[in-house]
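Working notes for the structure below.
Only a single protein chain was left out; the remaining protein chains are all shown in position.
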Amino acid sequence: MPQADNEHSMSIKVLYFASLREQFGCNEQQLDSAGIHTVADVWRLVSSGHTFKQSVLHSVNQQYAELEAPVKAGDEVAFFPPVTGG
Amino acid sequence: MPQADNEHSMSIKVLYFASLREQFGCNEQQLDSAGIHTVADVWRLVSSGHTFKQSVLHSVNQQYAELEAPVKAGDEVAFFPPVTGG
Amino acid sequence: MITILKAAFDPWQSIVDYQQQMNRDGEYGACATFVGTMRDFNEGDQVNTMLLEYYPGMTEKYLEKTVVSAKQQWQLLDVLLIHRVGELLPNEPIVLVAAWSAHRKDAFEACRFIMEDLKSKAPFWKKECFVEPDQQAQKNRWLAKNTSGY
Partner (left out) sequence: MITILKAAFDPWQSIVDYQQQMNRDGEYGACATFVGTMRDFNEGDQVNTMLLEYYPGMTEKYLEKTVVSAKQQWQLLDVLLIHRVGELLPNEPIVLVAAWSAHRKDAFEACRFIMEDLKSKAPFWKKECFVEPDQQAQKNRWLAKNTSGY
């Protein structure tokens, strides 16, 4: 198996939207999946040093997910503030 | 006061709509107001000899009115089946 | 505005035209509408035409009362209500209700209220001209009663 694929499959893609995107100063980052088992693990890693005025929503692979939801290498995890569409 | 006005003011205008209009074979009739005090009095007079498959609604001067509602000379009374607009 | 119409109308164009002359651009955040259309089938029979009868005078008064009541219950910027009478063909619009408000709750609830009040109490009566399955002859029937919407 080529090394590139292997490396890709070891990472978790993390997305931020709206005010969280601005607060993190970043749309998207890749996290090493080592030691990550749940959404809460991802959040602990990325949010350290930040404080949040709003509640934060989360999804795994483009579906709403609880903090306890499992996360594995190759997954897409997103964090965003309460939605305001319509 | 001219006689015509006097005669008009002695009568009650009765209107029928939809299936009731067809059953009575008539849109409108003038009733002598003598002895008429309520919608029920009008209905007793006009409905004798008829039987009705539907419930009948009634109005006085273009507003829904109970059978006990007062009716006087010059009023417009209407009878019609349940409404089916919209 | 409340209108009773003897000729066919385009409900969507009516909304566009009315909204333009309302002159409240930027104020309304919500518009809830309902369009009722004549179907070509009812109670298993093919309906060819429909006659819509009303009570000139009382019908207008009743609709006015309905719209005033809606404006008392909800914060509305405007209401448009058009109801067809006379002879209708399948797929022709029968009724249009449009309610404009700043926020969605008012427009939604007022539009629904107006339609339910109209269906249950406004003096209109429908007579269908239909053909039964496997029959040739046209028949007529007055609709007995509107279904409850809730």
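In this document, chain identifiers A, B and C correspond to the written order of the chains, with residue numbering beginning at 1 in each.
Definition applied: contacts are C-beta pairs under 8 Å (C-beta built on N, C-alpha and C of every residue); 3 or more make two chains touch, one makes a residue touch a chain.
It should be emphasised that the depicted structure is a prediction, and the values quoted were computed from it without experimental measurement.
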{"item": "For the chain not depicted, the shown chains it touches", "value": "A, C"}
{"item": "Selected residue (touches chain absent from view) among C:4, C:31 or C:129", "value": "C:31"}
{"item": "Of A:25, A:49 or A:86, the one touching the omitted chain in the full complex", "value": "A:86"}
{"item": "Chain C, residues in touch with the chain not shown (by the definition above)", "value": "12-13, 15-16, 25-41, 90-91, 102-105, 107-108, 111-112, 115, 119, 147, 149-150"}
{"item": "Chain A residues that touch the omitted chain in the full complex", "value": "15, 17-19, 54, 59, 62-64, 78, 80-86"}
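Basically, only the chains that are shown with their structure count from here on.
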{"item": "Computed distance of Cα centres, chain B from chain A, in Å", "value": "74"}
{"item": "Centroid spacing, where centroids are CA-atom means, of chain A and chain C in whole angstrom", "value": "50"}
{"item": "Computed distance of Cα centres, chain C from chain B, in Å", "value": "27"}
{"item": "Contacts with two or more other chains, residues of chain B listed in rising order", "value": "none"}
{"item": "Chain C residues counted as touching two or more neighbouring chains", "value": "none"}
